[in-house]
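Removed: one protein chain of the complex. Kept in place: all other protein chains.
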Amino acid sequence: MKSYTEKIKEISKGLLEEGKVDMVIGYRKGSVPLMHQPFFAQNQQEIDEFVWDSNCGLNLANYVTDRQEKIGILATGCNSRNIATHIVEGKIKREQLYIIGIPCKGMLDRHKLAAMADGPITTVEEDEEKGTVTISGDGFSETVDKTEALQQNCSICVHRNPVIYDELVADEVKEQTRDEVDPYAGVKEIEAMSPEEKWAHFDDLLSACIRCYACRNACPLCYCPLCFVDESKPQWVGKSIDPTDVRTFHFLRAYHCAGRCTDCGACVRACPVGINVRDFTKKLEKDCFELYGWEAGMSTEQRPPLDTYKPDDPEEFIK
Amino acid sequence: MKVIKIDKNEWADGVEKLHDNYRLIGAVREKSYHIFATLKPGQKPEMEYVNSRISPKYVIYPQSEIILECSMDENDEDYKVYHEPGDKNYEEKAVLGVRPCDADSLPLVRRNFDTDEYKDPYWLQAFETTTLVGLACDAPCPSCFCTSAGSGPYNDQNLDIMLVDNGDHYLAEILTDKGEKLAGAAGWDKDTEQGAEDSIEKRKTGAESKITSKVNTDNLANQSLLDLYDATIIWEKAAFACINCGTCTYACPTCWCFDVQDEVHGRQSYRIRNWDSCMYPLFTHHASGHNPRGTKLDRLRQRFMHKLKYYVDKYEDGIQCTGCGRCVSLCPVNIDIRRICNMMNSYDPESCTCEVTAS
Partner (left out) sequence: MENPYIPYPVRIDEIKTETEDKSLKTFKFVFLNPEDEEKFAYRAGQFAELSIPGLGEIPIGIASSPTEKGFVKFTVFKTGKVTSYLHSMKEGDIMGIRGPLGNWYPWDMLEGKNVVIIGGGFAFTTLRSSIIYMLDPENRKKFKDIHVIYGARSPGMLLYKDELEAWAGLDDLNMHITVDGTDDPDWPHHTGFVPTITEQEAPSGTEDTYAIVCGPPIMIKFTQPVLDKLGYTEDRIIMSLENRMKCGIGMCGRCNIGKEFVCKDGPVFTLKQLNQTPKEY
């Protein structure tokens, strides 16, 4: 990953020096473990702050929405698919972007590691050769396989390499196939539940929600100038933490992301109370894949399936 | 102040007795972290925890609270005439194991709800009927900076009782009449052995030495408000990263802003107070469409200027922060109040620069 960082700095320097872009969007080192900060560089001093490792788990596509500048942007597989979605949806133009592609090996799950640790984590070290991660703090140190420490969306990811880019920082990584990993195993577990079990599952899932909207705001798809939960004329959703209103928010937001979500995991990563928001979005991703053979953001040409109509669209669900 | 000794088995027995006189609230494990929740009889609060994920401010200031109600039925006497809800229950309650940083946030918040002109009856009654049994903090987080934010791991100023974990027993400082009453109800009255106060002092020094991060606040009052407001260097990069969620404000023990909403359920109308966040565009959005804090930068700046400058100037008694570190560890994009505070404190308007320290 160190080599990634050096290469990112080198490319960024060239882009800014040659005036190809006005800014490069990447990450700078965070002040707490497992957290880097989305950051833009416009000069050498700022480029020097760039960092890349397994703690860059937000989605940088969120930071180019409606921007007017020429932008260099780092993009992993999922980030690049959200950039493609942005291009399709008119939120940015392809020619405004210089996409620095990052073949991605997955991001560390900050919630999972915090729960594994025997106290507050002060340092995180990754051994790339051994494929391990060591978390330590006051009086403890624990080493786990990186595969155990990955965000769940990363461990089942089948598009680790960027789908659009201008330049790659390294050779492509080997993709996991749908034979090796089942992206929908989690969804299938919920699908197998009885209605009562499902109700209990989602009730429990959302019980901790404080409606801070970190999930929505971390999501590159949620760019509406006024979200339906904030509408007052008419007011669709109450603003308290009444469970009905909390559910309405999550259900509807997920539907708004149907066929557009790339399972980047930014929502889950951002949630302060550890809600697996992906339980909703992943189900709709699965439906889009099974009904329409669709995966979001794989091209800059095609509009998402719920945005288009075809005479042979499946309609078995209409009963 | 009196110090007593509570053996840990006596602690458990005492907690059980307290159920008769108090609604008990304590830290409980919820999935992978702790929250403060009402304890059922037989349920013990966790005392081996770092701190709750979200601050326990909701014990006194719930995230959603009905403040007024009236009937929407013409035949009722209170048809469209709002009044206090009939079922408000200000029973005595006790928070067991609250951390000093969270208790220290209460007098800061009180300044907002208890003014010369207006008193918020809901906050005040909830506060006055709460007994705070604190738990001194021996294992602070790397993101904690209480000692430079007017608090400290052994700060007992805003507690009724402070417990110090001393192996097989707690040393308990009985600090107020409320504390005395609670200890009496629990049956805790054992004298301490000699040297108890020295043990507390020693532990306190040990705990304080573990807090390695700090904020510099000495120059905040001297800084010009408008200079800080216009200091792009402080705001630009953080505002870029900020996603304008409410995590920092909702997790914070000292954030008090709220929204008021009417909801009709059946034939009854309720006026509800909900936590609100200065991070949300709607917070200041005029009906005309104009928004005085229309950009992300405006909103991020409001949060920090409020805590670290407006509050400082208004009350002349420090910052509106007790250093609990929740916003530091929970912010999804790593906006660190320590860094912002140190930038604000060291900002030089002549050169438009500041000494930036990472933490």
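The chains carry the letters A and B, assigned in the order they are written, with residues numbered from 1 in each.
By definition in this document, contacts are C-beta pairs under 8 Å (C-beta built on N, C-alpha and C of every residue); 3 or more make two chains touch, one makes a residue touch a chain.
Keep in mind it's a predicted model, so treat the numbers as computed, not measured.
> Considering all chains of the complex, which shown ones does the missing chain contact?
A, B
> Please pick, from B:Ser32, B:Thr115 or B:Thr353, the residue that touches the omitted chain in the full complex.
Only one of B:Ser32, B:Thr115 or B:Thr353 touches the chain omitted from view, namely B:Thr115.
> Using the touch definition from the top, which of B:Ile35, B:Cys257 or B:Leu297 touches the missing chain?
Missing-chain contact among the listed residues: B:Cys257.
> Check each of B:Ala12, B:Val81, B:Ala221 or B:Val356 against the chain that is not shown and name the one that touches it.
Only one listed residue reaches the unshown chain, and that is B:Val81.
> If I consider the whole complex, including the chain that's not displayed, which of B:Val3, B:Leu124 or B:Leu297 touches that chain?
Of the listed residues, the one touching the omitted chain is B:Leu124.
> By the contact criterion defined above, which parts of chain A meet the unshown chain? Give residue numbers in ascending order.
232-233, 235
> On chain B, where is the contact patch with the chain that was removed from view?
67-68, 70, 72, 79-84, 112-113, 115, 117-121, 124-125, 225-226, 229, 256-264, 269, 271, 276, 278, 283-288, 290, 292-293, 298, 302, 305-306, 309-311, 313-314
FYI, only the chains that are shown with their structure count from here on.
> Could you pull out which chain A residues touch chain B in their complex?
30-33, 35-40, 58, 62-63, 111, 114-115, 119-122, 137-138, 208, 210-214, 216-218, 230, 238-242, 269-270, 272-274
> How about chain B: which of its residues touch chain A in the complex?
30-33, 35, 50, 53-54, 63-64, 139, 141-143, 210, 237, 240-241, 243-247, 249-251, 259, 261, 263, 272, 274, 277, 280-282, 328-336, 338-339, 358-359
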